[in-house]
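Note that one protein chain is taken out, while the other chains of the complex remain in position.
So, chain A:
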Amino acid sequence: MSSSDEEQEQKKNGNGGGILDFIMNLEDVPSKLSPHLELIKTRVVCSIDAPQHTDTINYSGAYAALGVDNSVRLDSFCQNFKVEVKKLTDDDIEFDMIGIDPSLANAFRRILIAEVPTMAIERVYIANNTSIIQDEVLSHRLGLIPINADPTLFEYPDNAGGENNEKNTIVFKLHVRCEKGQPRITVKSDELKWLPNGSDLIADDTKPNAGSKPKTFTSFSCSQDSLPEFSKKPLGPTNPDIILAKLGPGQEIELEVHAVKGVGKTHAKWSPVATAWYRMLPEVVLTEDVTDELADELVTKCPVNVFDIEDIGKGRKRATVVKPRACTLCRECIRGGKEWEDRVSLRRVKDHFIFTIESTGAIPPEVLFTQAVKILEDKCERVITELS
C-alpha cells in the first residue's frame, strides 16, 4: 500500500466512517444483490415438480449481512409503481399492476369481493305464489339479481328496527299471471317494476282510521323519482333477461321486494363483482439456443403458442419467445426429460399482477377498484384513530 493510500484510509477512519464503511465504499464490493439472489427475490421459478421461491422477502433486514437494504420506502414505491390498463368495457377491466406486493394486491381483491357495498334484494313479501317454484327458492333467486342503483346514494339499513325510508330501501313489485288456456310464460327480471313511492302492501290488519293512509311496510317521506339523482335514470335490475320462474296456465306470482344496501361478507348477493382475480406475469426464458428440429418440437409443444420460429440464415431456425403473457404454466414445454428442463426456464414475476375485475353491472369496474382502495385507506385511518 502506498503512503497516499494509507493516508486516505486513515482519513476515512478518522471521519468516523469506520473500516466497514470504507470496505463497503470500495468499487468492487457489490452494493446490489447478486443475480441469483435477485432472481430468488423477484421471480417464482416454476420447475417440473413444484414452484420454487414462492415467498416474498419483506423483512427490511433480510440482506443486512450483504449490506443491502431491503426496506421499501414510500418514495421508491411511488417511483416504481405503475398501472397499465389493457382492456376496459362497461362490465370488465383488465390492467397490469406493477411494483406492488402481493399482500396489497390480495387486499384489494378481497375488498372487491367482500367489502364494496351494493344494493340487493333482502326482503320478499309474497302475496300469492301458485307457481311450482317454492317461495324460498324464488326469494333466493330474487336476492341474486344485480340491482342497477348507485349504493353511495343510499344508507345502510337501520337494524335496530328503524323504519324503511326512501334513503335506505328500494321497492319493486312483481305481478305476473298466466291465463288459463294460454301457453306457458317465462318470468324474467324485467317484470320487476320500481315503486318509487314505497311499499303497496298494508302492514297490519287493523282497519285504518278514516282519512289517514293505511300503514305499509315502508314510510317514504317523498317519492324517490322526485329526487334529482333518480329522476333521470329509473332504478331496476341491471339485466332485463334473468329468468326467475316459469308459469303454467292458471298460475300466478304476486310479490313485493325490498332492496337494501349491504356488503359481500354478509351475503354473496351484495358482492359487486362476478369475480375479481389476479395472476402474476409469466416469464418464459430460453436458457440456451433451441434450433432446427428441436425448435419445431418446442413450438408444437406449447398449446397457447408462446413460442415462434425465427430464421437465422443458412436455412437454420431458432425458437424465440413471442407471447410469454399467454403462458398458462401448463409446463408442457419442460416435460420430456432433463434436457427440456434445462432449455426452458418458466418463471413468474412476483410484483407484476395482471388484475381482472368483472363487475355485475351496478358499478363500473374502474370505479369499483377505486372504491376498494379507498376502503383500505379508511381501515388504516380507523386503526390510527383507535391507537391515538
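The rule we apply is simple: a residue touches a chain if its C-beta (ideal position, glycine included) is under 8 Å from a C-beta of that chain, and two chains touch if they have at least 3 such contacts; residues count from 1.
Here is the rule we go by: contacts and distances are computed from a predicted model.
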Of "DNA-directed RNA polymerases I and III subunit RPAC2", "Dynactin subunit 6", "Isovaleryl-CoA dehydrogenase" or "Beta-Casp domain-containing protein", the UniProt protein name belonging to the chain not shown is "DNA-directed RNA polymerases I and III subunit RPAC2"
Missing-chain contact among A:37, A:68, A:107 or A:126 belongs to A:107
Where A:61, A:234 or A:249 are the choices, the one touching the absent chain is A:61
Residues on chain A facing the left-out chain by the touch rule are 58-61, 69, 71-74, 77-78, 81-85, 88, 93, 95, 97, 100-101, 103-104, 106-107, 110-111, 114-115, 366, 369-370, 373-374, 376-377, 379-381, 383-384, 386-388
